[in-house]
Structure formats: structure tokens, C-alpha cells
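This is the structure I want to talk about, given as C-alpha cells.
A single protein chain has been omitted from the complex, and every remaining protein chain is retained in its original position.
For reference, chains read A, B and C in written order, and residue numbers begin at 1 within each chain.
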Amino acid sequence: MAALNLPIDLSVSLGPLALTNPVLTASGTFGYAAEFAHLVPLARLGGVVVKGISLAPRPGNPPPRIVETPCGMLNAIGLENVGADRFIAEKMPFLRTCCCRVIVNILGDSIEEYAVLAERLTGVAGIDALEVNISCPNVKKGGVAFGTVPEMAATVTQAVKAATNLPVIVKLSPNVTDIVAMARAVETAGADAISLINTLIGMAIDARTRRPWLANVIGGLSGPAIKPVALRMVWQVASAVKIPVIGIGGIATTEDAVEFLLAGATAIQVGTANFFNPAATGQIVDGIEAYLRHQGESAVRDIVGSLRLGA
Amino acid sequence: MAALNLPIDLSVSLGPLALTNPVLTASGTFGYAAEFAHLVPLARLGGVVVKGISLAPRPGNPPPRIVETPCGMLNAIGLENVGADRFIAEKMPFLRTCCCRVIVNILGDSIEEYAVLAERLTGVAGIDALEVNISCPNVKKGGVAFGTVPEMAATVTQAVKAATNLPVIVKLSPNVTDIVAMARAVETAGADAISLINTLIGMAIDARTRRPWLANVIGGLSGPAIKPVALRMVWQVASAVKIPVIGIGGIATTEDAVEFLLAGATAIQVGTANFFNPAATGQIVDGIEAYLRHQGESAVRDIVGSLRLGA
Amino acid sequence: MPEYQENSIIDTIDRLAENFYRLSLRAPLIASAARPGQFVMVSCAPFLDPLLRRPFSIHRCNGSDTLQLLIRVVGRGTELLARCRPGQSLSLIGPLGRGFNPPPPASSVCLVGGGIGIAPLLFWAERLKTPRRCTVLLGSRTGKELTQLAAEFSQLGCRVETATDDGSLGHRGLVTDLLAAHLPTAAKTYACGPMPMMAAVAQTCRDAKVACEVSLEAHMACGLGACLGCTVHGDGGRYLHVCKNGPVVNAEEVAWQR
Partner (left out) sequence: MPEYQENSIIDTIDRLAENFYRLSLRAPLIASAARPGQFVMVSCAPFLDPLLRRPFSIHRCNGSDTLQLLIRVVGRGTELLARCRPGQSLSLIGPLGRGFNPPPPASSVCLVGGGIGIAPLLFWAERLKTPRRCTVLLGSRTGKELTQLAAEFSQLGCRVETATDDGSLGHRGLVTDLLAAHLPTAAKTYACGPMPMMAAVAQTCRDAKVACEVSLEAHMACGLGACLGCTVHGDGGRYLHVCKNGPVVNAEEVAWQR
């Protein structure tokens, strides 16, 4: 064990985007940050990724929209959001006061919508980066097609890159045969970083009523249940691409976060855990610091990808 | 609620293979049945699917081979098995006494191995069907390639069908973008039934030692954690093919089993649950009977695919 | 309105009837801030299954350090709560959501509670105990679940009437059957219970032109307005989010037909 007063450097860089520490919140699980203002020291976070924004407001799916599953949950929110204009007018003022990075998750029905949206958000004070959701499985016409075909993912990436000078993070769907092919496609298309994973497509049925639990029938599976799949994909992708990777999927504790860093993630996002433990993100920032101290490391970037293989 | 003494018909047919009830054990989780002889009334089961058999014996992977995950486990057994000859000589004698259907799970490194193995097992007294594992993610040269490319899955299916007159069940891997395309391919190639899902590919890391938990680094995720993914895939496949579907993935209780039946599975397999509750299979047979009585149904086949959609 | 994530300590657990428990919890931060109609999200298990917190109305609150929950055991989370022991700690988040809005000064009010929906009404009745007439109509399957609660409302000076499915206490039938008779004198009605009951209360109040607030239920993941999961059909085709727009809403805001 190392000296107790070792100075610890938690800062990391996602390409052009510098973070004070690697802990972010996952889109759709932290609202627009104001919802957690009393429960989390927001300024202590590396950043927040806000709920996915589309060009126009979307009402979302009819209820029921969520259901609990073993160590996880399914959601079919249907990308309900206030749209770009109200987001900028109503949500950005608070987000500018958070003192942490603000990453806007964007989604669209078409390449054009992504591009127009990216342009619209560029230059808005307080927005530090865009995360492109090409993978949401909830909306029939939504990102699902983009996120499962490498060429389409590349096209969206290019369109967004051309429309903005903000750092562009592309968020991958895990519902594919070859996650590395997807990652390589968006890397080649110019993505500054890759985040993964979005939710796995799942379903739940109420045996008593013989109906699906979700009005949308299928939904996105998230939470600790998916952590092993996420960790595997992050490891595969981080081993295959040169741009930084953000690990997402079932992270609830410091150990979980560290596992993703060891597997090669430069930063991590906490999603579903915000629901059952709103304090999780702050605890993980502190926990990573303690872990590094305990391991005799002085900088979080030194453990990124430091998984020990072989005997 | 229906009359309490309603006679209940639990029998189902997997194409040419008739079962007294829809409850089977999943390959690799029930040994060769003898391991559970004291704990389960074997004759009460619809059938057992034995641990995957290859032509020659396989030693399997080095330890550690298993690790617990949230509501699930990862395994990288590496398809350890005694090989076809010892299986027939040492394991079949007990299996013949079980009084339930015996389905042999087979695996190979090549199309030829599958075919030779299928031929070798054909005509062996007591074997009622073959389940073709084209999806095991644990062995580098193993089924993984077959199970992720529709054409290759079809080729294996044809080869096995040509080599045997036993009913042939093809077991699909969930680690694909389009599970329906896989199912259609093996249906067209002549499969008598489809079973799904095999394990999701996952990984676990020990933050303290900074090493993967499994010597094989990656492994197969099973247990309740994967149930929502399995249920979704079974629903998608059962809606798309005409041959019977066997639902597998995280089934631990009667409700779980019923959910798969409602989603369109004609039979189900219990896997990981055998480890934490060896009595599960017997309890589920009884439970399905009670469920049907409670729902006023008289035959299990009447609820297969009877999921109620729409308002 | 501040919200807290607080480790409460269980003082007592009382079994009021079969599957009906009352938990007293020491949670000074939440108890000081709580208002009637608000709820808390309770962590039921030490590990990851069941994963999500469960929402429970604040049933009573002394305004400084202690609050009570009234819990009906219906599934895994509530079963675990019923098995807790005094001295154990229970993580809460709260107080959450919008509570009841005050009636006109010195007016008469009517509280209608069905089953476990009675829970938030006791806290409200305690706070309402100004010089006003407060009628409480309580319904449940059977009388056992009501006796103690009815007595407690009476002690607060409320006029209590009961209805039970099995006729074992008060009117045999629906609690809504009792409502119409009281509306001529009531300025406002507050209802909490199953959706069909609240729909009937809303309709009756609408017909009688009496203001009506209801406390809604929906499955919740966060309770904080973040997950957008707790949707209910609202008027004009829009969606209400129970945890933020409610749980207490004006009955007119709900699309009861859907």
C-alpha cells in the first residue's frame, strides 16, 4: 500500500474534452441535472450527460414505461424530451451553473435531423460536447437502424462532425454481432470518442394478465444485470480503437467503475444506479481516489487499460 | 377461476418429438442427469438435455471457470466433456432409466465433426433427439462462427439433418444483430425445432488484483439477469418461424416458464436455476399445472403464444 | 424544496392487520421538511435484488425527527420491509413530490381513502385540524384493516364513516357510495386509493361542482423526475409524471377514461 498522502490526479481527456475526473452521468438517468441538485455535489462530477434531445419535442410512449427485472430494469420511455429550443431556453441556464462538463445527448430520425440538431446546439454557451445516440431501441423510427449497420453509423458520425466544432462522442448499441466493427466505423468517420453500451433490447410479461409489462412491448434493459456484457464490449472496443472509450452499463459502485477503467475505458457513466442510489456518482469519485491511493497509483489515467492478462 | 378438478394436459410436441410436459433441463447445467437423481423426480420432467458432447473428449478451460455476477453468472467451462464414446458407454445407461426424454447437445469444430457425431449418436438406444450447439462462446475454434452467420448455421443444420433421422433442434446464440435471420436460416435448412438463448458473452474483472476473474477472460452470461433478453428473442423468433421454439434464459420459477410459453415457446429449459435451486424443474412442472388450472385452461399448448397485445 | 438521501433508523414496526404494517422511522432531515401528500422512496434490500426503491406515502410525521409509513405487503419489496426489525437502518429519499393543497379557510372538507390509499390522509388530517369540519370516508376489503385507523381519525376530531367489501364494518359496499351525501357541505375533497375509486370520486365531485384532489400511483424508478417512467394519461392527451406533477393532482388534470 502506498503513502497515504499521495497526491492523486483524477483528470482525463476524451480527445479534445478535458475532464476533472472520469465520472459522468448516463443520458436519461439524470434528467437535466437539476433533479439531483440536492442529492449530488454536481461540481464534484466529471460531467453530466443530459437526457436525449431531439429537434422537436417528443411526447414519449404511453404508460407503462418501466418495469423492474432481476438486477435490472426495462424502459420504454420513447425518448420523451422537450426539444432543442426549450432545452436551450429552460434547461441550459441551470446546467451552466453546475461547474462540471455538460454533454448533450442527441437523437434523430434522419441524418439531416442529427446534423441540424448538432448545428443548433453548437455555440450555445455551456455545452461542452455532443453524445450521438445512434442506438436507442425504443422508438421504431429512431436510432436503431443507425446503430446496427456500420456504414449508417459512420454516415451519422460524419454528418454530426461536419455540423459542429464541439467534440463528438458516438454512443454504440450493444445489440449487434460485432461491436468492434461498429466502433471502427465511427472511429474512421471521425468520432472523437466512443461511449458504450446503450441498453440491451428486452421484454417482460405479466403471467397473471398475460400481457407485456410495457405498453411498447419491448424496452431497453439496463442496470447491474448487463454489466458483464458491457465490460466485455468495452474491453473489446478499447483494445481495437485509438480514440477514448467511455464505459457504461450497470456501474453502481467504485469497484464497478474501476473494472471499466481497467478494461480500457477512459471515463465511465453511471446510469440506472442514479435511481436506486442517487449519491452513487459522488461516492464513485471519492472511491476512485481511495482505490488509486490503495493501489499505490497517483493518476487515474495510469490504470486505464491496465488489466493484467496472462499468468 | 376454473373448476378445481379440471383435467390438465401438459403434453406438447417439438415437431416429431412428443413430450409429456414442456419442462426440460438446459445443457451444461444438469450434468448427465445422474447428478440430480436424489434431488429431482426425473421421470416427472419433460426431458433432459445433457452436457454438450463432442466427438473426442475435451479437457475444458483452466480455472477459474466461473464467477458470480449480479443475478447471474459467467462460465468458461470450455466445453469439457467425456466425448461421444464414453458418453454412450458410461452416461447413457443411467439416462435410459430416467423415464423422460433424453436430448443430446452436440458441438463440433467443423461441419464434418457435427455430421460424424450426429451419425455416431443415431440409433443409440435412449437418445430421443439432438440439440445442435452452434453458439457456445467459450471455445475459440468452437461454435461461435457458426452461430453468428446465417449461412453457416444453415450449413451445420443441413449436415446434421443429413446424418441422422433423430429430431434436430438447433440452439441459437443471442450474440447477434438479427436473431430472426438466424432462426429463419436454420428453419429453411430443415431444423425440427429451435432452442434459444445460449449465453450472452460477458466478462468480469477483479478490481483488487486487476485481473479478469476467468482464466479465459470472457465467458458466457446466464441466469435471471438475461431473462428479459431471452424473452424478447423468443417472442421475436416464435412470431417469425413455423417450427416450435424452446425458450431458455434465466428461467427459475413457474412465472418465468409461463412467460416464455406466452411469448410463443412450446417448451422451456431450466439452466442456471438448477444450481441455486435443484428442485426448480419439478416445481415448475407442478406450477404450470396449477397456473393453467387457475387461468381456466385445460392444455398447456393452448397458452403457447397466447400473449395479449393491444388495448 | 430540499430532498435528502437519509439513513433512517427503525423505531418500531407494528402489525395493524394481516399484511398491514406501520413503520416508525427516525429521519430528522426528511421529517422536518415533509408535507402531507408527499412520499419517500425506500430501499428495501441490502443488495441488488429487488433493485429499485419503492414509493410510500408519508403516513404521519411529527415535523421534527420521526415519520411513519403504512405498508401493505403485496410483493417482494414490501415483504422485506415487513420483516425488518427495530434498530435496523433503512435508506430513504424524500420528501418527494407535490402534496395536498389547502382548502379555503374554515371550509368543510371530505377525505376519501380506499385500502392502502388511506396512508397519506392521516398526515393530512393532522395538519387540517383547524376549526373546520373534516369528514373521513374509509373503505377496505374488511373491517380489521380499518378499526385502528378509524379511531385515530376520530381522535383528531374528524367524523369517520367506513365501508367494507364484506360488510364487517360500516356500509357494505364501496366507499364512494358514502360520498354524495357529504358533498353539499364540503368545499373540497381529497381522495387516495385505487384508480377506479378515484375516478368515481372525481366524477361525483365534478357532478357536484366540488373541488377534488387525488393522489396518483404509478410504477417509479427514481421518484425524482429523472427517469420519466411514472407516466399517467393526463387531460388533453398530455402525460403526467406522477413523481413530479403529483402524486397529488387536481382531479381535472387526469384522463380518467383511458
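We take it that a residue touches a chain if its C-beta (ideal position, glycine included) is under 8 Å from a C-beta of that chain, and two chains touch if they have at least 3 such contacts.
As the structure is a prediction and not an experimental result, all values here were calculated from the model.
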Residue in contact with the excluded chain [from B:45, B:73 or B:106]: B:73
Contact partner of the left-out chain, one of B:46, B:167, B:223 or B:249: B:223
Identified contact with the non-displayed chain, of C:26, C:76, C:127 or C:141: C:76
Among A:39, A:53, A:71 or A:307, the residue in touch with the chain that has been omitted: A:71
Positions on chain C where the hidden chain makes contact: 45-50, 76, 80
Contact footprint on chain A, counting only the chain that is left out: 70-71
Residues from chain B at the interface with the omitted partner, ascending: 28-31, 35-36, 38-39, 51, 59-60, 62-68, 70-73, 75, 77, 80, 223-224, 252, 272, 274-279
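In this text, only the chains that are shown with their structure count from here on.
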Labels of chains that are neighbours to chain B and to chain C: A
Most distant chain from chain C by Cα centroid: B
Mean-CA-position distance for chain C and chain B (Å): 47
Computed distance of Cα centres, chain C from chain A, in Å: 36
Centre distance in Å when chain A and chain B are each reduced to the mean of their C-alpha atoms: 34
Sites on chain A at which at least two other chains make contact: 70-72, 223-224
Sequence positions of chain C contacting 2 or more other chains: 48-49
